[in-house]
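Below is one structure, written out as structure tokens; the observations come after it.
Apart from one protein chain that is not included, each protein chain of the complex appears where it belongs.
The block that comes next holds subunit A.
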Amino acid sequence: MGLPETKQSETEARVNALTMPGGAAWAVEARNEALARVQAKGMPARRDEYWKFTKPTRFVSVEPTPAALFDAQEEPMFDGIERLKVVFVDGVFDADASDDLAAENLEIGRLADATQADIHWVKDLYGMLETRGQDPVDRPLAALNTAFATDGVVLRATGPVARPVSIEYLHASESSDAILHHVIRVEEGASLTVLETGPAAARFNKCMEVDVADGAAFHHIRMQGRDHERQAVTHSFGRLGRESVYKSFTLTVNGVLTRNEHVLELLGDDAVAHIAGACAGDGDFHHDDTVFITHDAVNCESRQVFKKVLRNGAVGVFQGKILVKEGAQKTDGYQISQSLLLDDDSQFLAKPELEIYADDVACSHGSTTGAIDETALFYLQSRGVPKSIATDLLVLSFMAEAIDEIEDERLRDDIQARLEGWLARRRS
């Protein structure tokens, strides 16, 4: 079946403008297969059901829309935390700014090197979870990433890794277009925390494949860069083994366009997956959280908590699905997506979905849109709290359920401080 004409030509133009990196035979094969997926699916278009709420044009265009550089004028994120830094500038690895790529219980390297070599776990994983994630919904931008990613980080935890690995994305060129792909394997009983921070590029396409083995734990905390004009599409593909844990939190403040997709499969019994996100947008801001969680084992728990604070015409999108397959009994699935609109110009579009083929499950979902509680606001003001501070307190209390998903206290405090800073800078 051929693609519609525009889609066909847009896809060709996009693909032709990119150069596929070379590498070992397996890597070239994986990339060519990914390219075939791109060509079969075509680049996303506004008419696609999955892109109903978010215009994909800027992700699809041949040239990226430039994004002005932004001086955040604050301490780098996670600065007070003992971490292993891996730095990319506009998608290009910066060895000088990075730490030695070595840590106990950890194999760590660059994708650009790993695709030249023959590392079994990279070979097994690269493009594999992304491919699995293409069913039942097409994710062509992820396939495009697998085909053309220029670099990334490959990580294999073989035991508890003490220091978080912090991938820091700097943005130095107004017209940069970065495609990075990380491959992560957390072996049986091992644990790993990955941090991500920074704007990365004018346009950033990032894909992360995370394979969490039986009894392993993966934690992910991300703060997306504050550059107002940056655009990012990210995919996190996760596969969870028996009694494994996968927990991810993202804070997004600013960014003209962001689409974060999480695609998780719970394949082993008693696995736990938590995905949370807090975003705060002011003005020209469009933020899309798209989540697809598949329960395919017994007694697993999944939890999605997304909170959005929007003002001055900012737009928030949530598309979240829980699919409980036949036999996935005792599934405990929870999903909440809420927005707080600080004015009438802002907008929240939500599509929560449950699809359940097992009979002994407890799944709940809820989505709400609301304004600041005027009664609470007056109560605070009547105690002498100025309106702007009272509003911030109520915003923070609204965000708390998402922020509280971060288990590590220092990381939680750091994220909380960023959010407070963002609010304080906007106090009227």
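Definition applied: a contact is a pair of C-beta atoms (placed from the backbone, for glycine too) under 8 Å apart; a residue touches a chain by one contact, two chains touch by 3 or more; residues count from 1.
The rule is short, and it goes like this: contacts and distances are computed from a predicted model.
The complex appears with one chain absent; UniProt names that chain "Putative ATP-dependent transporter SufC" among the candidates "Putative ATP-dependent transporter SufC", "Response regulator", "Xanthine dehydrogenase" or "Cytochrome aa3 subunit 2". The chain omitted from view is touched by exactly one of A:A40, A:V272 or A:L393, namely A:L393.
Across A:T57, A:S173, A:N299 or A:Q381, the residue that sits in touch with the chain not pictured is A:Q381. If you put the missing chain back, the residues of subunit A touching it would be 373-376, 378-387, 389-390, 393-394, 396-398, 400-401.
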